[in-house]
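Apart from one protein chain that is not included, each protein chain of the complex appears where it belongs.
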Amino acid sequence: MSESFFKDTAKIPFEGADSNNPLAFRHYDATQMVLGKSMAEHLRFAVCYWHSFNSPGADIFGAGTYDRPWLTEKSLLQARTKMSGAFEFMEKLGVPYFCFHDRDVAPEGDTLKESNENLDQMIGMMEEEMARTGIKLLWGTADLFNHPRFAAGAATNPDPQVFAYAAAQVKHVLEITHRLGGANYVLWGGREGYDSLLHTDLKRETAQLGRFMQLVVEHKHKIGFTGTILIEPKPHEPTKHQYDYDVAAVYAFLQKFDLQDEIKLNVEANHATLAGHSFQHEIATATANGLLGSIDINRGDPQNGWDTDQFANSVEEATLILLEILKAGGLGNGGFNFDAKIRRQSIARDDLFHAHIGSMDVAAQGLLNAARIIEDGHLQELLDARYAGWQGDLGEQMLAGDLSLQQISDLVHSQNLNPEPVSGRQEMLENLLNRYIY
Amino acid sequence: MSESFFKDTAKIPFEGADSNNPLAFRHYDATQMVLGKSMAEHLRFAVCYWHSFNSPGADIFGAGTYDRPWLTEKSLLQARTKMSGAFEFMEKLGVPYFCFHDRDVAPEGDTLKESNENLDQMIGMMEEEMARTGIKLLWGTADLFNHPRFAAGAATNPDPQVFAYAAAQVKHVLEITHRLGGANYVLWGGREGYDSLLHTDLKRETAQLGRFMQLVVEHKHKIGFTGTILIEPKPHEPTKHQYDYDVAAVYAFLQKFDLQDEIKLNVEANHATLAGHSFQHEIATATANGLLGSIDINRGDPQNGWDTDQFANSVEEATLILLEILKAGGLGNGGFNFDAKIRRQSIARDDLFHAHIGSMDVAAQGLLNAARIIEDGHLQELLDARYAGWQGDLGEQMLAGDLSLQQISDLVHSQNLNPEPVSGRQEMLENLLNRYIY
Amino acid sequence: MSESFFKDTAKIPFEGADSNNPLAFRHYDATQMVLGKSMAEHLRFAVCYWHSFNSPGADIFGAGTYDRPWLTEKSLLQARTKMSGAFEFMEKLGVPYFCFHDRDVAPEGDTLKESNENLDQMIGMMEEEMARTGIKLLWGTADLFNHPRFAAGAATNPDPQVFAYAAAQVKHVLEITHRLGGANYVLWGGREGYDSLLHTDLKRETAQLGRFMQLVVEHKHKIGFTGTILIEPKPHEPTKHQYDYDVAAVYAFLQKFDLQDEIKLNVEANHATLAGHSFQHEIATATANGLLGSIDINRGDPQNGWDTDQFANSVEEATLILLEILKAGGLGNGGFNFDAKIRRQSIARDDLFHAHIGSMDVAAQGLLNAARIIEDGHLQELLDARYAGWQGDLGEQMLAGDLSLQQISDLVHSQNLNPEPVSGRQEMLENLLNRYIY
Partner (left out) sequence: MSESFFKDTAKIPFEGADSNNPLAFRHYDATQMVLGKSMAEHLRFAVCYWHSFNSPGADIFGAGTYDRPWLTEKSLLQARTKMSGAFEFMEKLGVPYFCFHDRDVAPEGDTLKESNENLDQMIGMMEEEMARTGIKLLWGTADLFNHPRFAAGAATNPDPQVFAYAAAQVKHVLEITHRLGGANYVLWGGREGYDSLLHTDLKRETAQLGRFMQLVVEHKHKIGFTGTILIEPKPHEPTKHQYDYDVAAVYAFLQKFDLQDEIKLNVEANHATLAGHSFQHEIATATANGLLGSIDINRGDPQNGWDTDQFANSVEEATLILLEILKAGGLGNGGFNFDAKIRRQSIARDDLFHAHIGSMDVAAQGLLNAARIIEDGHLQELLDARYAGWQGDLGEQMLAGDLSLQQISDLVHSQNLNPEPVSGRQEMLENLLNRYIY
């Protein structure tokens, strides 16, 4: 920590919408009150360790490009240099949270024991940095996808020893997350899926996955961890198909294994669109079923079919998702984690700041727009009017189960019901929405 | 019925693989025994009324092209002509089943009462034709999507009167299906979804849909219908998003509304691929969860993002799905319904025969291949070997819940487990599969 | 014209950004000067006849829903009622242009002669309406896709008589367009493609298409039409594959048939995204090759794989495309044609106004943003700096062809060139862009 890695960038100030300073916030004012809470409390931003500090800037066709001197060798010394840089960055950016995988912060050893020892050493430093800066842990997670042992899955591996290994690894990271006061623990099933159904017993593998999750939930209660266990849906990549495909697939799974009251979802923008859904759809589906836990904020490219993990830059999308979140009462334990990577060409040291600043401003604008929509109430009034019929006797009785199919049919015939369509007013509502966004 | 519509085509014979007669089966021999059942019993083919007899051959950019004289006016007279043609076709093709919507077989009246009366008249003729030909009903269904009243959904409509109207309509068709001895009743939620979340209360609408399905199930039991209630997943089109998106989404929904033991799925090839899944995946997911009810057999175009509903022509795909079906014990009440339409240019009267013959032969080849794969047992042996570890103590105890996360972790450390990856053998298995297909 | 169809809506005023009137423009002020031209001159909005007045609101699963009384029968009387409604709408909306297909404005007769006579009658009325209102024709086009004769293509039909018929039809509409003072003539190859390569001679069909286009160009010059001939790329739908897939495919085709100086492109947003490109990409590709003619403004749904033809509502996208257009010197003869349809549920008579107003405001905001980007010059400076090296000797000589591969190689070795990457600054630029948009 002798030398500052981001020494050329000062703490990012809030300067307001008229500022021309690209290294200042124009909309994100952490302390500004919105609907009774500060922006910081609403958005609970977290920097992710992996993309921001662990990635070399490689892609499948090319070598790393980033200026990350600590990646030249895997050692505890370099892990310390990296952690210094990471906390310096987060402190200068002014985010309240971060997220990490075990293998992001400490090198894997030759045995799990050695890996755990490496990790424990780095967690010591992490506690000091957290205490020094006041930055907290949004969630921890175990890397169950990078090492060749997980090539055929972790919990869903055909080899039960891999299941056991993964379980032991999760146990350790869950306990560390607890020790660090983490708000959540995330299970990302990066390899829990299949490359080919030809060599896959789908029923057996999902049963394994169900048992794995139950084990984690049981242990959480045993150790008294009060954070939320989260699953992050993703449809595919690297596998052909992931079992936690989208919100609906995870919801089906949680119910099957009686976990729907124990586990919530970490919903990611780019995973939503890879699954063929809008981000708003996935969040609305999660909130409608009481499953929204947290957000991985980023964006995909509408023309590219892989996880581009770009920094979110659409105020329109931010407005729509924050509207869903505010209507559902906010994120609770969750937050906005930047599961996003700067482009491979973004090799200037301050590009990491530009990326986060832009995305935080976009989320702040989305929050402000969504709050205005709620305060104005006009959109909600139109929505209420659309469904007003269901407040009447017929609607209430039918929905409550007071009328049988026979009775409803009798009623249709006796009253000669012949309902006329009314306008859905979609274009008018799109125009109304645009008033808040642009 | 005075004149035969398909008079230029005789009953389609089975002539064997060496036949050059394009109007003969080369592989589908209804009576051939495969794994202890006849091909006809395995495949239970059904012709669908809508594409084959009700469609004019129009598309969104063009007028109808088909030679369907009964479509020139909507009348009971024309409905009778159509039904004669339909049963003539099915009889000549030699299929044991058919499927229909209420509005396919009788014109809609000015009121539901009038519509029901029209329908009842045509059902009388249908019973006669069924008796005459021995052709049975695979499933009936109500058209809850074509009329403007359903533009904003049937069960999920913002207007409860539309819900009631749809309920009354389903009641009637469910009772007709019962009367006709139908093996199943299908709910296709053609408009149960949304065009925009801006004017949609997703939580309320899905609650409406849940109640609707419960009503249908309750009525089924009340009237003593022993067939299966089926839901047909589809991701979108005509709506932006359908609530019954894919097998997983329907499974989540069924569990939420406690319907998982009452309703099964009618899985369609083209709907699977529109949802971003392989057809095999959707069937495997359904069978893994005990949800497979029936099949809508067709295919989409891998480059086109709408429901092209082409006739299935891939023996490779047929083999894979029949393998899943045979492994799950067959289709039970279900069947293979040709939810497929001939191309808009296919305007010769016998094109409808060519299309069905080709697809039936493809399914027959798939059945034969799948049966050989099962009889040989080699693929299953390789699969069993892959998961053999789970038959050992560690695997069984972990899956049974006999070991806690702590115990598993202790075991990993005490035994210093460090599992090595083994080859997934995907390419070898793909080669093995090809031996059966080509 | 005795009664006003849109009688409940008055002429749409411009009221400014603070207006709460949903039937007023908030950003589109026709007379506002932007970079030396009025907004009206920049954007040259056109209403399209087909979606707005000819569509019943049907989709592939459902009957028409719109309130379009003139569609109940195909007659010249109804065509007149429709035209009155159309011009009333356009006048109240305040657009300077419209577009039409021959079959939109007059019913098809039993022979081409009769069709032409019907059309000629309606063109008479059209001239009167144009004179009365001052509304002009952006482009005319012939409907070569709706009638069954075109099921296998028009110019690319296997039957040369269909080619001839289409040629005769285009001749008449081209002459009408000329007579009406149309600014352009559009060729949309709605069926110029294939459903299956099995029955298609791709090489022959594209040769037919090339000859067809040459015929049109030759006739244009013969009759002295000075408007631009435009081709509208579309990748597929209704066919599996259209020959005019995207801008690049059309450019290849135009060069092959030596038409690149005679024909330009009418680029549509939704066709771009169906082809796997961003709208901006297609426009940038067209302008880079001197091929941009006009714009069909609409939007698709990023999750739906068919031509949803929704009204554009993204200021972000409007900004990006107007930036490309302004940098290329504007649209010239072209304009923004609303090839967009209101949703099937949008059945209130004024929904058509809401839809157009919203989209016109969005384009106006895009224009204002793009103009500010150009006036500020900052984005262009950054771009110029990025390529500055090409202004040096090495860059200029290499690009001019003054150095051979051998000479360049010698130079690399003698100077021991080893160029270092510099940051692409993508996130910083995205933030900069957002300053103008939000």
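Going by the order they are written in, the chains are A, B and C; count residues from 1 in each one.
In this section, a residue touches a chain if its C-beta (ideal position, glycine included) is under 8 Å from a C-beta of that chain, and two chains touch if they have at least 3 such contacts.
What you see is a predicted model; the values in this text were computed from it and never measured.
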Q) Among C:71, C:374 or C:408, which residue is in contact with the omitted chain in the full complex? A) C:408
Q) Which of C:36, C:134 or C:392 sits in contact with the chain that's absent? A) C:392
**Q.** Option from B:122, B:217, B:250 or B:357 whose C-beta touches the chain left out
**A.** B:357
Q | Contact partner of the left-out chain, one of C:148, C:302 or C:330 | A | C:148
Q) Touching the missing chain, which residues of subunit A? A) 57, 59-65, 145-148, 150-152, 190-191, 195-196, 236-238, 240-241, 274, 301, 303-306, 343-345, 347
**Q.** Missing-chain contacts mapped onto subunit B
**A.** 22, 26, 65, 273, 276-278, 302-303, 311, 313-316, 342-343, 345-348, 351, 354-355, 357-358, 361-362, 365, 421-428, 430-432, 434-435, 437-438
Q | Missing-chain contacts mapped onto subunit C | A | 111-113, 148-149, 151-152, 157-165, 167-168, 170-172, 195-199, 201-204, 206-208, 211, 214-216, 218-219, 222, 235, 241, 245-246, 248-249, 251-253, 255-256, 275-278, 280-281, 284-285, 287-289, 320, 379, 382-383, 386-387, 389-390, 392, 394-395, 398-399, 401, 404-406, 408-409, 411-413, 416-422, 424-426, 429-430, 433
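Definition applied: only the chains that are shown with their structure count from here on.
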Q.
Just the number, please: Cα centre separation of subunit A and subunit B in whole Å.
A. 36
Q: Report, in whole Å, the distance between the mean C-alpha point of subunit B and the mean C-alpha point of subunit C.
A: 40
Q) At which residue positions does subunit A touch at least two other chains? A) 276-278, 421-422, 424-426, 430
